[in-house]
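Mind looking over this structure? Questions follow.
As you look at this complex, bear in mind that one protein chain is not there, while each of the others sits in place.
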Amino acid sequence: MYIGVDYYPEQWPKTRWSEDVRMMKELGINVVRIAEFGWSLMEPEEGTYDFSLYDEAIELFAKNGIDVVLGTPTATPPAWMVRRYPDILPVDENGITISFGARRHYTVNSTTYQEFSKKIVNEMAKRYGQHPAVIGWQTDNEYGHEKSDRSYGDEDRARFQDWLKEQYGTLEKLNETWGTVFWSQTYTEWEQIPVPRKVYQEHNPSLLLDFDRFCAEAYNRYNRLQVDELKKHIDERQFITHNFVYTGLALNQKEMAKDLDFISFDNYPVWGGLPEPITPGNIARQHDLCRGTKSGKGYWVMEELSGAQGWSRIGYLPRPGHLQLWTYQAISRGAEAIVYFRWRAARFGTEEFCHGILDHDGKPKRKFDEVKKVIENMKVFGDDWIAADYKADVAVYHDPENDWAWQIQPQSEMFNYVNEFLRFYEPAYAVNAITDIISEVEELNSYKVVVVPVYFLTKPGFTDKLKAYANAGGTVILTYRSGVKDEHNVVTDQTLPGDLAEIAGIEVNEYESLQSGQVNQVEGVQGAIEGIMSDATVWCDLVDPVTAEVLAEYRNTFYSGQAAITRNRTGKGTVYYVGSAVEPAMLRPLYKEVLADAGVATVETPENVEVLFRGESGSEFMSVLNHDTDAAHSFELPEGKWQDPVTGEVYEGTFEIGSLGSIVLKKQQ
Amino acid sequence: MYIGVDYYPEQWPKTRWSEDVRMMKELGINVVRIAEFGWSLMEPEEGTYDFSLYDEAIELFAKNGIDVVLGTPTATPPAWMVRRYPDILPVDENGITISFGARRHYTVNSTTYQEFSKKIVNEMAKRYGQHPAVIGWQTDNEYGHEKSDRSYGDEDRARFQDWLKEQYGTLEKLNETWGTVFWSQTYTEWEQIPVPRKVYQEHNPSLLLDFDRFCAEAYNRYNRLQVDELKKHIDERQFITHNFVYTGLALNQKEMAKDLDFISFDNYPVWGGLPEPITPGNIARQHDLCRGTKSGKGYWVMEELSGAQGWSRIGYLPRPGHLQLWTYQAISRGAEAIVYFRWRAARFGTEEFCHGILDHDGKPKRKFDEVKKVIENMKVFGDDWIAADYKADVAVYHDPENDWAWQIQPQSEMFNYVNEFLRFYEPAYAVNAITDIISEVEELNSYKVVVVPVYFLTKPGFTDKLKAYANAGGTVILTYRSGVKDEHNVVTDQTLPGDLAEIAGIEVNEYESLQSGQVNQVEGVQGAIEGIMSDATVWCDLVDPVTAEVLAEYRNTFYSGQAAITRNRTGKGTVYYVGSAVEPAMLRPLYKEVLADAGVATVETPENVEVLFRGESGSEFMSVLNHDTDAAHSFELPEGKWQDPVTGEVYEGTFEIGSLGSIVLKKQQ
Partner (left out) sequence: MYIGVDYYPEQWPKTRWSEDVRMMKELGINVVRIAEFGWSLMEPEEGTYDFSLYDEAIELFAKNGIDVVLGTPTATPPAWMVRRYPDILPVDENGITISFGARRHYTVNSTTYQEFSKKIVNEMAKRYGQHPAVIGWQTDNEYGHEKSDRSYGDEDRARFQDWLKEQYGTLEKLNETWGTVFWSQTYTEWEQIPVPRKVYQEHNPSLLLDFDRFCAEAYNRYNRLQVDELKKHIDERQFITHNFVYTGLALNQKEMAKDLDFISFDNYPVWGGLPEPITPGNIARQHDLCRGTKSGKGYWVMEELSGAQGWSRIGYLPRPGHLQLWTYQAISRGAEAIVYFRWRAARFGTEEFCHGILDHDGKPKRKFDEVKKVIENMKVFGDDWIAADYKADVAVYHDPENDWAWQIQPQSEMFNYVNEFLRFYEPAYAVNAITDIISEVEELNSYKVVVVPVYFLTKPGFTDKLKAYANAGGTVILTYRSGVKDEHNVVTDQTLPGDLAEIAGIEVNEYESLQSGQVNQVEGVQGAIEGIMSDATVWCDLVDPVTAEVLAEYRNTFYSGQAAITRNRTGKGTVYYVGSAVEPAMLRPLYKEVLADAGVATVETPENVEVLFRGESGSEFMSVLNHDTDAAHSFELPEGKWQDPVTGEVYEGTFEIGSLGSIVLKKQQ
């Protein structure tokens, strides 16, 4: 198993290199990622290449048995290029050109930039494509991050028009699809179509969604350009990956993943300005997303936080224990390699306060010791743990295009796609049901329960799959605002939830968007949630049951008494409809019942204690992760004996896990 | 009486049209407004006109006995025009050009745009000016809305300079009037004068006010251009109107109204992102404004909300009852026709979530039934109700130029012109006194009480009128910050309240602007408010009585004991001065006393219950409107018997009106 660090040899005197490598080896590090911001070193002037620094660094690693992942340096075009070819710079929605001086200052739509990118990637591939110590490549760095996903310049506009031509063929088709008859927006030449620059009101939502698709595909094309260039020269043993972030960008990681051997992820549970880490469920969500991005294939954490982070603002200091906890959580959910960011905090530049395993003074201290212990602990498992099967009973649907559609029309000021996704993902996580995050392309048959949160923008194929799955005996949880839009962001003319109305056995003839401070009440009237009251926020569908039975009702305003949550038997299956953003206090018992009915295995653990299984039943690994910074917690182990392979100790019955504790137990046969 | 809908035939398949018309007739609809965003259909390319779609739609309506109001389509210049003539686009205060992609993307100062506008209006007028089903015209749509009132481009700047030349004749005059000697701003060529683009500090307030006047007049000229063009071809039976919004724009509706047969208003008591409707008094204020805009002439509600509204954010869902309530309120206050916005929610475009009488699925549901009931109920009245006299005893002064002046210099961060207007309008509304909103041109003699809120920017004629009115026996309520500025936004060199000091019988030698969280206390010391304590916020005038008597005093800070509210007998009349923004709890008893003293009829009703009278005494209509969403309320009917013409039932004494109930009673003779 690979455990590594992100290293920047160019940022330190060569006299320090050997000491760094010595300390890496002391830790047990076996891989480094380097070079992803090194363009001005590699091509100090146009057309002149110089790889001597990286040659030397790679030799040092090779000599010390540390493998190397190389990043292509295209996230940071050099100053000479920007000065000579300013058209590579991106432009914001006000028409303001983004300046040189940080990173990601290029538009993927610039043909000039595409040419420069090809050349540097080609040169790197020629240089290192056969190097035995180089095991793989990372293209660029965090595509689209920090608002670099959308550019609104003249060249972007021309490429957008080209792209639309490909998609629609004729303007008639585009006008018809987008409904440009609205507000007199009919286009009679492709050149008339704008990128969504500043307007007084708001752009056409179909244009906006297509612009996001275009931006995402432009990145895919750009990445493919790099992949193609690499493949001309690299050994087939070398992999190609990219380190994603999952933050609602106009980027389609799943599509891009098709061109990658596996995907990578940069895992920062806390960042500059955050007073505390995101919730454990939210971190879990990101790992499930990663694993789902290439349909269950393992992935690398290419940047795993190892200290307090931030640029001009530093966030929460990870506590003792967090490092192992987050590492174990990553591996439990599918990460096959962990690369800590970063080896040592930089003394200069924007990321001075991205702390690493070492701080600025370069001395081994608490974090160094913690990493050392993690690596030692994990050695016991060899590759067994990361190679063990991950088998989920519950699938949760996720779709970047839905995310974009919601960003375009949040409808309620309270709506946030990640929050609402988490609302309907978290109750399964809370009972430690094993979850996959899926998209419209996966088959559903292997799952016992499929959760489809805020399925606003529908995908014809997926809707059909859902219907077939439900009727064939599956259990589906639908939520408010399902079935509203077709794939072009046009509202259905059917009564809601549109194509899903039949399997849900309901009609939604009215609904209300709730704003900040506006709240309704929902009361359970049947089953596990009977008598439970919950705030209802964000949105209320006024559900009219047709064939469905009512599980919960509103208790306020004129629609008091109207159904809020329903269950419908359809064919051999069951479809739940949750018509409002109710609280965990209602969703958790509901899910528990649904999961039990569907035969999904769950484990009861205290709040903040996460349990996850990998491997064949009977000899499985069980990770136990206590995310609580303040208290130890106890829970009942699943039947049988469980051994800690690190200490050899065997547990059964009640198990206590300390504050921020993390452990992997193996079922005794 | 006209009851109609806003309809967009171009947005629906022709195969649906007849079903729509059938349902409209089922409701009792007798008018539709159409075509106001149809430019790209009517002129698909420069100079080529095609009215076939609207021909067909109008024929269908004509055949079904539904009259038609046509909107000129100039709010949405087509894509081909913007691409070929980008100079028509407006520019924001940072110099950023507003993009094509929404609506109102033109500057009225563009001569290119003026020419295009003339041509399309001319063509429409020729086509439909004699059509028997076409009863009238709406120019453009919501001039100036959504920040489209001010444009800061090169052509705007040149026209502003021209306008100033007209206003001032010489630069000497302009320099003198604006006080450009301050900060060395003396202009020696007209071309030096800027539009108020971004500066480090703030522009000269006189320039800012003149820029707002210029923007307003530019819209007036632009509207006149359309009116002139229409009149070349249309039958004199056809009216010309425009649908206003009243949201503090640099637009002078009253001036523009001179060129219109009557004005129209778009009535949205709640909109995207609002968790609840604006207050009933605030809606009443807008209707009074509308009625006052053409000095008491009836007006149309050209867009009356019929469902939840919003673009990317949807607001509060109007409750059952709201539709009739708001319709009745509109008619009670002078609306002569109601056109519901919109027939059916659009499936595409920016306004997808502007819900109509029908939702996206096109099925008649709750809202359809409510509209049906409203129309049935109103049929009983024929035109009697809308033709009945509206006779107000109380006038409240309103002035868009004061609004602009306050926007330029709010002085306190707590100041908002609408809020402060409402502060001094609402106590009359609360006791159901019949109010007019007037401007400086109206005669005052017919009123028993004239309220002049925050009369900061003075109008010489009006000040004189006020003085004469008071001395002749009228009752005037003045407020803090009266008499501060001359009409050029220059501060008076008289002791405040300047020209009004004499009739108010006071001097204001000091004052304090209060910020958020800063509050003084005022205590009544005489009359109806004796012993009442109120917070004083926003502003405190430290009033020195000269001939006035003190009604209330401050109770805090170093000016504790200083007069806050005074009353002065002047000639045969009385002038009140309210020196601070005190609360309704103090203003309501004060007004009650003032109105009683002045012989103004009032009716006591519970909070949120509005009562309004129209018609000859003895046979008048009394509307009773309960804006409370949660409770029924009772009150004592004025003496006599009151019949509900719909049911025939007769009431006297205590009357109960249900939650969101609305009813029109007729006095039994």
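By written order: A and B. Residues from 1 in each chain.
The working rule: a contact is a pair of C-beta atoms (placed from the backbone, for glycine too) under 8 Å apart; a residue touches a chain by one contact, two chains touch by 3 or more.
Just so it is clear, the model here is predicted, and its values are computed rather than measured.
The omitted chain makes contact with just one of the residues B:Ser148, B:Ser206, B:Thr458 or B:Ser662: B:Ser206.
Note on the undisplayed chain: of the listed residues A:Ser18, A:Gln130 or A:Thr350, the one touching it is A:Thr350.
For the chain missing from the display, the contacting residue among B:Ser99, B:Asn267 or B:Ser412 is B:Ser412, taking the whole complex into account.
Annotation for subunit B: contacts to the undisplayed chain at residues 94-96, 178-189, 191-194, 196-207, 408-413, 489-496, 509-518, 557-558. Annotation for subunit A: contacts to the undisplayed chain at residues 8, 10-11, 37-41, 44-45, 73, 76-80, 82-83, 90, 92, 94, 96-105, 146-148, 273-276, 308, 310-317, 319-320, 345-353, 359-363, 365-366, 629.
Methods note: only the chains that are shown with their structure count from here on.
If you lay the C-alpha trace of subunit A over that of subunit B, the rotation comes to 120 degrees, to the nearest 5. Remark: subunit A and subunit B have CA centroids separated by 49 Å (rounded to whole angstrom).
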